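First up is the structure itself, then whatever we jot down about it.
Omission of a single protein chain aside, the complex is shown with its protein chains in their original locations.
And then chain A:
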Amino acid sequence: MEAILTECVQNSLRHFMYRNAIFMCERLCAEFPSETNSQLLAVCYLQNNQAYSAYHILKGNHMAHSRYLFAQSCFKMDLLNEAEAALCPPNESSAEIPNGAAGHYLLGLIYRCTDRRKSAIYHFNQALSLDPLLWAAYEELCILGAAEEAATVFGDAASLCIQKQHLPHGLGSKSMQASAEDQGLISSRNVGAEDLSPRHLKNIHGNSQRDAAGNYHSAPQPGGTGSQPLNGGPTTLSFYSTPSPMAAASQLSGVAPPPICRNMQINGPNSCATGADSSPRSTVNSTIQAPRRKFVDEGKLRKVSGRLFADSAPRRSIRLATGDSVANTNSNVSTVSGNGTNHSSKYLGGSKIATGSVRPVTGRKGQSWSNENFDEGIKHDGYDDSRNSSTTCSSPSSESRSLDQEGPTSAAGVCLSGSRVAVGASDLLALLRILGEGYRLSCGYRCQDALDVYVKLPQKQYNTGWVLSQVGKAYFEMVDYVEADHAFNLARLASPYSLEGMDVYSTVLYHLKEDMKLSYLAQELISTDRLAPQSWCAMGNCYSLQKDHETALKNFQRAVQLDSRFAYAHTLCGHEYVALEDFENGIKSYQSALRVDTRHYNAWYGLGMVYLRQEKFEFSEHHFRMAFQINPRSSVIMSYLGTALHALKRNKEALEIMEKAIMADKKNPLPLYQKANILVTMENFDGALEVLEELKEYAPRESSVYALMGRIYKRRDMYDKAMLHFGLALDMKPSATDVATIKAAIEKLHVPDEIEDNL
């Protein structure tokens, strides 16, 4: 009876019938109380977004997998201490971290959320070494600024690792490992900006057990979203793979419907895991319609759906607990043939997943990691709980398949030969390398380099939501809003339901003052997902553009409530407070943003501006300098740093920085203007006039240029010219205050400057 019940529960989970699963599982636990069964029950609850139930069930359990699941529930409930204690018991320092890479990843996230940077970095690195396809871990490292070059991470060692994972061996292996790996792998791969859809698909798929072995081909690899090769096989995915919202299914979307996967079985819950739930992000593959589980937020179980495991199932062991969804689908990443990363981790042999235990399905929670092939890099914009985009690589089916299952994985009986795995692994890694490098560079704000790297991607990968929105972000950081708009537009076309990066898009439109487009975007995002912070950020930007700062502030506060780990929402709140002249709250908001992510240079900039306004120039200079260190290429930051130095009367240094700013971006007129200001203070009027003449060419309708020139001429006693320029300045329709100032200046033209207030 136990076996029947177990099978029933797993079946229900696979088909997303949670109520049934929970009910049956409770009978199971009552009848045959055992830790494995309670794990199963916990998985059911996690899949159904009831982390609190899982929490209570698992409290106190000591099996590795239980601890992992427990940590996941705690993480979802924001009980970080307990989560940490579960994964890493304080009195057993040498205890092994449960679930291998997934556990390390979750632990890394916990450390990151509690500000312990070094430990976080250590664990992410561990996770990556255990599972080179754990893109999400790599992504987190990039965000923390501590990532190594992609080439080393996704290099040969990784290749060997993957191969090992995918060669069939013991099926039974608890998927856990596989999952972890899968997740890892997949994530990493996926992270690549996979094509939008494919990615998502992938992720989604990833989880879903694509067991469909063999056929995986589903993910038409490369581009394709690794749709998870649904392994036809019996992938009994019974795992409920952690609720990874993996919408594994979603993953499929987009890219080619899982090709030929023979068995495409979307293993149960796995697919679901596509984190879809969580943020509409990435998972939203438009095409993927996989049921987005709304788990997401919580369990970032990432299913590394990538797993193409064609073969049944080993899919994704329920990655359950794995944090962010690394849906390591067990997917045997078999033969990751090129496509996505095969997460084969789990594939241990066809592994009959069926083992009563829950196979950790690498569900990805929250993240829709791209299935296998595509690195779904679900890039979360925010620092959301790392939804790691587990880009599960869906391994190109065929190969995976063979690996996977011996069992039913129908994998069409494809025997994956070791060499196919190798080829697949290396292709996958090659893809991940590009994506990883690109992401790393863009996190370091070396945007032009990042763009050059992304261009190396194959067409189909490039045209995915993730990659295109990364490209958009890179242009945004380079203050090239027009190109950014273009890139984001393509991203929206490629994956209209993805919210990843849309907050940055809304800011781009804000800068371009396109209120129609911006309000359209905001409306669409809200109707797609009312619970995503990005939608409310876009809405807030819309109101802010119309100068309705109070409503904008309300919207941003909503975004903060929805996800307090989304740094950008805090920063935007700060901007609105400052616009309303509420500096205290503004400072608080900026500091919250920095608490979430110290490398968020916008918040440093915001603080610098506040102090500049309050005339606390020392503080202001310090903050601008911090922003400058994080993003040393931004000409805007440099010009403000120069302004602060000017205010501190350190004119020489100010001039140096201004020169750098001018060199950094020829199209930015501000540093030139500030340079002129500084020269005026240094009484170098000729120099200033020269600079202003140059500026006149560039921005002929800028009233402040003429006004400043007027002032200089007045100082030089060249009254005619001064009058001319003041007149021109007035013609350019400056603001009311300036009209008053300029008119007053005209009146007092013949009054010596010392008496003049302004000068």
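Heads up, the rule we're going with is that a contact is a pair of C-beta atoms (placed from the backbone, for glycine too) under 8 Å apart; a residue touches a chain by one contact, two chains touch by 3 or more; residues count from 1.
Everything below uses one rule, namely that contacts and distances are computed from a predicted model.
Per the UniProt record, the chain missing from the shown structure is "Anaphase-promoting complex subunit 10", taken from the list "Mediator of RNA polymerase II transcription subunit 4", "Cytochrome c oxidase subunit 4", "Anaphase-promoting complex subunit 10" or "Sorting nexin 7". The omitted chain makes contact with just one of the residues A:63, A:77, A:151 or A:479: A:479.
The missing chain, though absent from the display, is touched by one residue of A:41, A:86 or A:707; that residue is A:707. The chain omitted from view is touched by exactly one of A:72, A:99 or A:507, namely A:507.
Where chain A meets the missing chain, the touching residues are 479, 481, 507, 510-513, 541, 547, 572, 575, 579, 581, 601-602, 605, 609, 612-613, 615, 634-637, 643, 647, 667-670, 673, 677, 698-699, 701-704, 707-708, 729, 732-741, 743-744, 746-747, 758.
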